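Below is the structure I would like to discuss, written out as structure tokens.
All protein chains but one are shown at their positions in the complex.
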Amino acid sequence: MSELRVRAGGLYTTVQDTGRFGHYHMGMPPSGAMDTYSAVVANMLVGNPDGAGVLEGTYIGPTLEFTDDRVVAVTGADVPVTLNDEPVEPWTAIRVRSGDVLGFAMIRAGCRAYVAVSGGIDVPVYLGSRSTYTLTGIGGHEGRKLADDESLPLGAADGPGPGGAAVPEDLRPDLTGTAQLRTVVGLCSYRLTEGGLASFLGTDWKVTKDADRVGYRLRGGTLDFTEREQPFGAGSDPANVVDLGYPIGSIQVPGGDEPIVLLNDAVTGGGYATIGTVISVDRDRIAQTKTGDAVRFDSVDLDTALAARRDRRERIERVRSRIAR
Amino acid sequence: MTTEKIQLPPARYEYGGDEFVFVELDQAMSLEANFAGMAVTNALRQEVIDGVVDICPSNASYMVQIDPDRLDPRELVEELRRLESTVGTLPDDYVLKTRVVDVPVLFNDPWTHETLMRFRDRHQDPDATDLEYAARINGFDSVQGVVDAMTSAPWIVTMLGFVPGLPFCYQLVPRQRQIQVPKYVRPRTDTPERTFGFGGAFAVVYPVRGAGGYQMFGMAPAPVFDLSQSLPDFADDICFPKANDVLRYRAIDMAEFEATRSEVEKGTFRYRIREVEFEPATLLADPDAVNRELLEVLYR
Partner (left out) sequence: MTTIKAQMPGVFYRRPAPEKPVYVDDGESISEGQTIALIEVMKTFNEVKADASGTVAEFLVEDGDEVDVGQDIVRLGET
């Protein structure tokens, strides 16, 4: 069986695909690649199905050694990539041979790099997905992040592929500047005062060190809750509600000063008031913000959210047709 | 005894971005709100609509996860409104088919005691244990009083979540007999696996070790989550509890705790489970009578 050698695991590298669905009702989040667009495009470049297993590296990428002829592509964060210590292009299909070593330098922008290898990272499928959910240690490679000096199984590739296909610049995400996160305000936003909501939308929030696959904690402003007699069963804090389900992308503000945006490994429910939800497409963008970066929330309606989703699908199809040529 | 019927406000429909629809049945917790959610989510599940990814009942609300490429969230809301108006309140003759389960708990156990002592600085009452505090603020003379109240009537699983397999349980008694406690002032960074916890009006069993904000009252010897699926009750699912399960928390002593632990470790433990059916309307009208029947079925 063919394998990929992990010489160095990097800071926090996991196997992900497009996610594990249908288990939210029992408390299990979907996991999956945080930046869906980059993961799907990486697979496309190497000739894999969109949902094949890829590696998601965070801040410090892994060092990987190939043991046979493959095609590899790196997408996502803006980070210098090397093959045998020579620079190679990201967003491009690269042919590799046994003994070749793929490495990463320091990231310039963004947070998460995706590595797709032709044939896919072929870890066992658990509940319909190869995605890693580290909190309970399921899926991916032994339910955990990669360690140094180990191996991952690769699937069979339909021939090594030509290599050379590249994603045009205009179809690569722009990761510079303040991340604008389009947000459908609602859920329990009635808990905020008018001024609280204005402050939420008017603040440049900064990503704190507590920003991982479960959620991003932000800082930079204070939000006021309306006074009320707490309803039965909710608990005494003004930010408390009767425990309810949290959508992926939903924003809660425990304590009123540090909003948390829940992401792919979200806790699925709890007792804090949610005040809105980042639209699915812009989860790709927050996934590429790093500790210290600035984000803003822009209030949009459902039509805008659905249109953004259609746009992303069209962009993916444009990449597909450009690569096929 | 009879109780005053709680009238629910009109349901509130909200879009959780493009992939979720969130429906709040009431801001306050009540069995009526939970049963209304049960009625709609059960009906929705039977319709098997393309594009519905997951149906997540919760305490006094519910959530539906959708694939907006296949189903427009607005169409789903229209259907949910229709269901609300047709099945939105359980009819009086509605029969809930579920299971009633015996869940042993060692109250005042040494492990959660050790943990809670480490986090006294995050608690409302640093000089008392969590159970002593709960007894006092709920008007009981002793810890035994609050334990008796929690173990005398069964509970219904009104929501699963936070982490996989964590059951939120609401006791099948009228609101004025519900026990209520606040969460810790600041959440703990540690909670032992299988801790019997309590927050708001909800009892939980923590599936795995980790952070937590609920008061800690005791420990269950049997798991609610088994990743290895080695116990027979986990053959089909890594999580044991299901929404609508009726759980009876039963106080046990250290000898039974240790005996049950050894059964779990040998892989032979099985929960005591009985199939049961009851009418939620009858339960609301006369909880004590229905609870007596439920326990009789469980221990028959």
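Think of it as A and B in the order they're written, each chain with its own count starting at 1.
Here, contacts are C-beta pairs under 8 Å (C-beta built on N, C-alpha and C of every residue); 3 or more make two chains touch, one makes a residue touch a chain.
Note that the coordinates shown come from a computational prediction; the quantities given were computed from them, not determined experimentally.
A.B. asks: Taking the complete complex into account, which shown chains does the hidden chain touch?
C.D. replies: Per the contact definition above, the missing chain touches A.
A.B. asks: Tell me which residue among A:G99, A:G202 or A:G292 touches the hidden chain in the full complex.
C.D. replies: Answering carefully, the residue with contact to the hidden chain is A:G292.
A.B. asks: Touch as defined at the start, partner being the missing chain; which of A:Y24, A:Y59 or A:Y272 qualifies?
C.D. replies: Reading the full complex, the residue touching the unseen chain is A:Y59.
A.B. asks: Per the definition of touch given earlier, which of A:D210, A:D224 or A:D298 contacts the omitted chain?
C.D. replies: Selected residue, touching the omitted chain: A:D210.
A.B. asks: If the missing chain were put back, which residues of subunit A would it touch?
C.D. replies: That gives, for subunit A, the contact residues 11-12, 58-60, 106-108, 209-212, 290-292.
Here is the rule we use: only the chains that are shown with their structure count from here on.
A.B. asks: Per the centroid of Cα atoms for each chain, what is the distance between subunit A and subunit B, given in Å?
C.D. replies: That pair's centroid distance is 31 Å.
A.B. asks: For the complex, give me every residue of subunit A touching subunit B.
C.D. replies: Where subunit A meets subunit B, its residues are 21-28, 135-138, 183-184, 186-188, 231-237, 240-245, 247-250, 267-271, 274, 277-280, 302, 305-306, 309, 313.
A.B. asks: With touch defined as at the start, can you tell me which subunit B residues reach subunit A in the complex?
C.D. replies: 14-20, 22, 24, 26-30, 53-63, 65, 68-69, 72-74, 159-166, 168, 170, 175, 178, 180, 182-183, 199-202, 208, 210, 225, 227, 237, 239, 243
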